[in-house]
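Mind having a look at this structure? Questions to follow.
A single protein chain has been omitted; all remaining protein chains appear in their positions.
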Amino acid sequence: MSTDSIDRLLAAIEETPLVDHHVHGALTDDVARASLEELLTESDRPIPPWMTQFDSQVGFAIRRWCAPLLDLAPHAGADAYFDRRSELGTQEVTSRLLKSAGIGHFLIETGYRGEQIHGLAGMESISGAKVSEVVRLEAVAESLAGEGVSAADFADAYIARLAVVTQNAVGVKSIIAYRLGFDFAPERPSRDEVAKAAASWLRLVTAGYSLRISDPVLLRFLLWSGVDRGLPIQLHTGYGDPDLRLDRCDPLLLVPWIKLIEPYMVDVLLLHCYPFHRHAGYLAQVFPNVYFDVGLGINYTGVQSVQLIKESMELAPFSKILFSSDAWGPPELHYLGSRLWREGMKKVLGAWVRDGDWSEQDAIRIVQMVGRDNAERVYTLGGNSESRTA
Amino acid sequence: MSTDSIDRLLAAIEETPLVDHHVHGALTDDVARASLEELLTESDRPIPPWMTQFDSQVGFAIRRWCAPLLDLAPHAGADAYFDRRSELGTQEVTSRLLKSAGIGHFLIETGYRGEQIHGLAGMESISGAKVSEVVRLEAVAESLAGEGVSAADFADAYIARLAVVTQNAVGVKSIIAYRLGFDFAPERPSRDEVAKAAASWLRLVTAGYSLRISDPVLLRFLLWSGVDRGLPIQLHTGYGDPDLRLDRCDPLLLVPWIKLIEPYMVDVLLLHCYPFHRHAGYLAQVFPNVYFDVGLGINYTGVQSVQLIKESMELAPFSKILFSSDAWGPPELHYLGSRLWREGMKKVLGAWVRDGDWSEQDAIRIVQMVGRDNAERVYTLGGNSESRTA
Partner (left out) sequence: MSTDSIDRLLAAIEETPLVDHHVHGALTDDVARASLEELLTESDRPIPPWMTQFDSQVGFAIRRWCAPLLDLAPHAGADAYFDRRSELGTQEVTSRLLKSAGIGHFLIETGYRGEQIHGLAGMESISGAKVSEVVRLEAVAESLAGEGVSAADFADAYIARLAVVTQNAVGVKSIIAYRLGFDFAPERPSRDEVAKAAASWLRLVTAGYSLRISDPVLLRFLLWSGVDRGLPIQLHTGYGDPDLRLDRCDPLLLVPWIKLIEPYMVDVLLLHCYPFHRHAGYLAQVFPNVYFDVGLGINYTGVQSVQLIKESMELAPFSKILFSSDAWGPPELHYLGSRLWREGMKKVLGAWVRDGDWSEQDAIRIVQMVGRDNAERVYTLGGNSESRTA
């Protein structure tokens, strides 16, 4: 073992095919400059005329890392980048960026604005990677409501439908963080409560209001139905668009619910977690069924994701940390998720190995665990993970 | 463009005249050693006899950076520093430190213990920089009470007085964080509520109690009057003296109010924010009218402000981050605000450029935006900002 070189580590970081355990499809069609910029922020407000979203960490990271894949110099200007992107066309840009991401397996959550993005088959075909599905619990309920389910039938119909639509899924996802926050009553709601809440909701739907489900009882029912289904449960946690109340998305607020579901032996995957990733690391240490990632935050903090990655490697055992991009839409986000994670791991683990704090062999093993093996184990993906013995 | 050197970046960081968008006057008179130390902490308790406040990050930063401006070696001892400071006299020390700060424009908040510090004219004369005024909303109300306004007249009198005293101001400032915290009822209080609350408060004032305004209804009325006035609103956020309840000064608690005032198109500037600066960065990303700085925290964390500066450059678009010192009193604090920010930016952006993550040209542009241009745009200061196109 050379103590002077970290070449083997750098190669492992670069070459390990990742499992992106929470991601969405890439856009199918061209977008205008303004729309592209609006997809590069979690804000749902228009970009003000006196600024460009390219002047942000994620914008700088796109110009640094994606520009060369479109045959431009690193740090090409935002206008030049957008022009080149339009010239090549969505199909070519998407193909280049997705293939360059080095993803072995995308676990794709299909429940958000699916008409604008590639589905499972499209993502598989354009990326060359394996794909599996993660089903959004709320979307299943909303589609039932759209079909005219009755309040009395809702609970049974939901359970039956969930079983059907998750037949080939590897996990489910809850966005209770967005709709309610984590300070909810942790207990399973009763059948009567659910029927009553469903009646109120479906009355509004029938009256022409949005399908959007936001009743606390119903959201808790969906979550518990997810527990009963037995697949790993992904929970949006922390940072997201202004719909959520960020202070109510702190994963520490989930503890009462986590304790209640411990006997069910279902894995809970806290997604993103910024700026509460240290809280997530604590939960991953003390609860055997809790995992987390710092996706989304990595993309939006750009070069500063190095610090985020470091902070994600504190309390949690390394078997409890996963990789994701949470990309939706612009394929730049799919590529950057992988690229910034690899760059960050090179800087963080590279320094630890160079200083003698970690061995190179251990560092390589942890890269493979976090980037691939942990997800293969949790979601039973049937990969060929290497040995995990220290 | 040289890829080996960051000389142009270092020069830009050193030479850009800054807009200190939230600052107070420097002391007019000499202070004793004990008083000086008490002005170097946010504590309002006496310094215990077994310690010196010079043994802190801000104390070390003063000895490192201010001592040479007083003709001492860097890291001169605290006693030697104080002696030399006394020998030169307040006028000379203040002049040296303020002129060395490289501030182009001070936006001075005048509402706190104004009798001990230079006013606008004094600051302009001793620093050679431009000065503009920021008016503290609570101070205007308290001066009305001191003049004997009646409860029935209070609301109208306040609005009229605010219009007069802000005629030449560039912004207003609220200290509702100190007096109430951010978990307040976000709605505009009714005229009746205000009159009733004013009656209670003014009855106490008449009975000889302090003018200090702390009634929740009145504080909310002042804040909404600030919104109506239309100038940018600065809000003390996070870290401050023991008067405040720090856990209630988390800017995430402001979200309901921020959403209510969005239609008014008024800019909200979250000041300081430590240790909630990541929360502020999130708000600055998702709400077009929210800005923030990490002043105050920079001074008090000394050399560790490098990390604070890095953490301030995560989610927020670069057009939403500003520079301030929040200095009050000792001119060391005015100088250090600028000096530590420049040193921190050199370390942070310098590393990013050297590693190839940012271009030098971009880094220079961001220095100018954060240090000057963003403030000139928000406060309409009429500066000659350079182009902001990527």
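Read from first to last, the chains carry the letters A and B; within each, the first residue is number 1.
Keep this in mind: a residue touches a chain if its C-beta (ideal position, glycine included) is under 8 Å from a C-beta of that chain, and two chains touch if they have at least 3 such contacts.
A quick note: this is a predicted structure, and the numbers were derived from the prediction, not measured.
The chain omitted from view is touched by exactly one of B:106, B:154 or B:239, namely B:239. For chain B, the residues touching the absent chain in the complete assembly are 41-48, 50-57, 59-61, 63-64, 74-75, 77-79, 239, 241-242, 245-247, 274-275, 300-304, 307-308. Contact between chain A and the unshown chain involves residues 250, 252-253, 255, 259, 278-279, 282, 285-288, 310-311, 313-320, 352, 355-359, 361-362, 366, 369, 377, 388-390.
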